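Below: one structure, written as structure tokens.
Removed: one protein chain of the complex. Kept in place: all other protein chains.
On to chain A.
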Amino acid sequence: MSNFLKNEETEQPQTLPHVQENLKNLGQTNVPNFESNIHCLTIIGQIEGHMILPPQNKTTKYEHIIPQLVAIEENPNIKGVLILLNTVGGDVEAGLAIAEMIASLSKPTVSIVLGGGHSIGVPLAVSANYSYIVPSATMTIHPIRMTGLIVGVPQTFDYFNKMQDRIVEFIVRNSKIKRDTFMKLMLKTGELANDIGTILVGKEAVDYGLIDEIGGIKEALKRLHNMIEEREKKKGEE
């Protein structure tokens, strides 16, 4: 983005002060002395797993997320987790590991797909107890692509099929979509420019049963607070 803004009256370009200058001018802001009982897990860019990706990739690192989830589960002050997703996919194993961790948390979890939740972002989105998607967000469902050194033998195909099966199985187990429907979307032709698969926009993901509901932060937080309340009630009865 350009560093210049047009002054509305004079139409003259103005230089914006640097961020740190701005902060200095604004002075210290007071942090409200209020502890949130909801923590949020922001999953953005590429999911980074076994391999460190080159620096042009914005990544979410698996070794950061997994211990954080453990801490969230263990901390009695944290009552619920909000998962914010805007990811283009990434490492299969890391994605599935994070998704399984979220799915097996005992605390209420709600996810929102913002912008995009593509490829391995799909299991991450459905891993929460309840999932939301904003109307403008998209989810791409496509087969795993083959790259690198590949031996042209039937076993290679079997291997890829197995990897894909792990992902599909997780999605079917954690959402309302049927396996057949999901496979049909994954293998659809004519939808993506140079690939097979489907792009689901907002409501479509809900119609197929992949995501629970359309909604943003307001709906997600309301749902999360309700779930926390219910859980506390149940605990009180025990």
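Assume a contact is a pair of C-beta atoms (placed from the backbone, for glycine too) under 8 Å apart; a residue touches a chain by one contact, two chains touch by 3 or more; residues count from 1.
Quick note on the criterion: contacts and distances are computed from a predicted model.
Look at the chain that isn't drawn here: its UniProt entry, checked against "Pyruvate ferredoxin oxidoreductase alpha subunit", "Potassium-transporting ATPase potassium-binding subunit", "YlzJ-like protein" or "Methylamine dehydrogenase", names it "YlzJ-like protein". Within the complete assembly, A:53 is the residue of A:53, A:66, A:134 or A:183 that touches the hidden chain. Listed residues A:144, A:172, A:196 or A:214: the one in touch with the omitted chain is A:144. By the touch rule set out above, chain A reaches the unshown chain at residues 18-20, 22-23, 26, 28-29, 31-32, 34-36, 38-42, 46, 53-57, 64, 68, 71-72, 81, 88-93, 95, 118-120, 140, 142, 144-145, 147, 163, 167.
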